[in-house]
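A single protein chain has been removed from this complex, and every other one stays in its place.
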Amino acid sequence: MRFALRRVGFFLLTLWAALTLNFLLPRVMPGNPVEAAISSLHVPLTTSEMNAIAAQFGINEHQGLVAAYFTYLGHTLTGNLGVSFVHYPTPVTTYIETGIWWTLGLVGTTTVLAFVLGTAIGAISAWRRGSRLDSTLPPLLVFTTAIPYFWVGLMLILVFSTILGWFPSKGGYTLGATPALTWSFIGDVLDHAILPAAALLITTIGGWVLTMRNTMIGTLTEDYVRMARAKGMPPHRVMVNYAARNAILPNLTGFAMSLGFVVSGAILVEYVFNYPGVGFMLFNAVESNDYPLMQGLFLLITVAVLLCIVLSDIATAILDPRTRTAS
Amino acid sequence: MAMPISVSSGQQTGLPDPSVLPTSQGARGRTALSRLTTAIRRNRKATVGVILLLLFTLVALFPNLIPHYNPVEIFYGPKCPSCYSRPALVQATPSSAHLLGTDLEGHDVFSQVIVGTRAVLVLAIVTGLLTTLIAMVVGVAAAYLGGSWDSVLNVVTDVLLVIPLFPLLIVIVKYIGQSGNLVLILVLTVTGWSYTARQLRSQSQSLRNRDFLLAARVRGERSFYIIMVEMIPTMTSLLLACFLGNALYAVLAGSGLQFLGLGDPNMISWGTTLYWADTQGALQSGLYLWEIVPGLCIALLGAAFALLNYAFDEIGNPALRPMRARKRARKQAAVAIPVGGLASDDAHAS
Partner (left out) sequence: MTHTLADDSQPAADATPWHGPVLEVRDLSVEYLLESAVITAVDHVSLEVGTGEFLAIVGESGCGKSTLLFAIAQLLYPPAAITGGSVTFRGRNLVGLTEHDLSAIRWKDMSVVMQSAMNALNPVLSVGAQFRDAMRAHGVTSKQEIADRSAEVLRMVGIDPVHLKSYPHQLSGGMRQRSMIAMAMLFTPDLIIMDEPTSALDVVAQRSLMAQIKDLQQQFGFAVIFVTHDMSLVSHFSDRLMVMYAGQVSEVGSTRQVFDTPKHPYTVGLMDAFPSIRGPRVPLAGIPGRPPDLARPPAGCRFAPRCPKVMPRCETSVPVLYQVEGVEVRCFLYEDGDPR
């Protein structure tokens, strides 16, 4: 229980740090946010109009820094993330919603797939030491973990889109098509998702395979695995229940660590493929100095990462009884 | 980006430790360096990694070894009858004069790749060193000093770990403006030390109560001495692994930022070359090599770091080594031997 409380405390602390960072960054960096906002509107304004917009954006020149900070905190915690500069007058929250599902679909699915597949392949590879799988796969995968996300994306586009023409190279769906829950639209979406998904899968699966394999090789030498064999248990049950169940634990904690890489992968791959997810959105927001949207996305990503860490913590607690009892 | 590959925890195999056995050449009397080179030669991954790294380092240090032009030199095409001056050799396809073709302004791409090697290598190595250094100071201090120091440093490290770094990097670099190598190094270092710090801290913690350290404390040695002279030398393999991992991270994150256009576009580096290739539509114009080669170089350099990291893992933990050499020795055995986790039913075949 104490452990859980400490974790909750940690999450709140991280959330607060992210919020504060979000607040401070535009204000300590050179440039005036109000001017940037107004200039991005490309419309001549009167002073009162400017003040009204400034107020709407949450920029009150007459407020002290501390007061502005608390106003910001209050707004954020009530779900008011401001209004996008570039996509005025769409509120940030509404705009983000359009992109979330794309990223969840693409990045979320591939991450889970990479983790599950990678862990399974790593376990099998360790179980079958010396087989052809185990001899060829690790060196190949070491190479794939070092390939930049964006380059894999570019190469896939080159081969499968530019040269072979099998898949489209840009977008989440064909331009002009109306999103609807029809088979043809879904097919179109999948068509557009295959190359980005492949890019993500190729670069991320290697890490899971290698860590699982290395951990499992160590686990296989443990006495309890030998005991399982001594008991006459069937091989696949030994591999899953005794070896893999123990070997996967470092991978689960590693999952939380790797989320940072997942995020960067999302941004780069979405950029290369112009995929309409929050990663691409963040890049565009940064490019166009759309501060509210930038801050909103940054916050969203932090919260998402924290959520995944909570999930992996829960999974570890379920799988490893040692974490449940007080250390 | 590479998923951090965990350094093996060095499990007890219950076997006689092979490193203790005298080899045919005699283990005693050989320096650490010669043992290291033998280990590298024997391990294929390490050999490939070292060769790649040496190759790139050579090109970075002495770019003039490979004939190339000045990367900012503009080349001109043949004179056309109605032109006043010769037009720039824009987007020429690869030829013997220009191995990778030219870009939208007539610069030779091959030269850009050659000259850009230095920037990338500097970025990787300096960032790797600095990051590892900071992580070492933070991690070891936190573990050794313990108490409230530990808690504070821990919180800072963990928060930095959770906050998504790449978006943060994008935002910071964008604010700073056109970021050359120095800025990139600084920014990557300031944000990237947390993972290594965590690893080093847990390793230091497990060492903290070991007998040789307690003995040093009882002898009356000062904390600084204990940390520098007693603790850190035992962690050299981990520090090396961390350095390699951080160098890899620097290459990938740095090139990623440059590719997005956040670096200094006038700087010659593989990432920026790719940026220009992308924004100037290399794929659409059929100038594939322009897009392929710089990225391939990034991948190869990254692979060199990753291979070395993995190889040192194998060298340190014999259980991870490839089974080929062992299979040869096994052929001499008279009886079938269990393969993999268990003896398979067709084990007799071996």
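By letter and in written order, the chains are A and B; residue numbering begins at 1 in each of them.
Heads up, the rule we're going with is that a residue touches a chain if its C-beta (ideal position, glycine included) is under 8 Å from a C-beta of that chain, and two chains touch if they have at least 3 such contacts.
It should be emphasised that the depicted structure is a prediction, and the values quoted were computed from it without experimental measurement.
Although one chain is not drawn, the whole complex shows that of A:Y242, A:Y271 or A:Y291 it is A:Y242 that touches it.
One chain is missing from the display, and on chain A it is touched by residues 129, 221-224, 226-235, 237, 241-242, 245-246, 319-322, 325.
Going forward, only the chains that are shown with their structure count from here on.
Here chain A touches chain B in the complex through residues 10, 13-14, 17-18, 21, 25-26, 29-31, 126-131, 134-135, 138-139, 142-143, 145-151, 154-155, 157-158, 162, 203-204, 206-208, 210-211, 214-215, 217-222, 225, 229, 235, 238-239, 243, 250, 254, 257-261, 263-265, 267-268, 271-272, 282-283, 286-287, 294, 297-298, 301-302, 305-306, 309, going by the rule given at the top. Residue ranges on chain B touching chain A, taken from their complex, read 1-6, 8-14, 44-45, 155, 158-159, 161-168, 170-172, 174-176, 195, 248, 252-253, 255-256, 259-261, 274, 278, 283-284, 288, 291-292, 295-296, 298-299, 301-307, 310, 313, 317, 319-320, 322-324, 326-327, 339-342.
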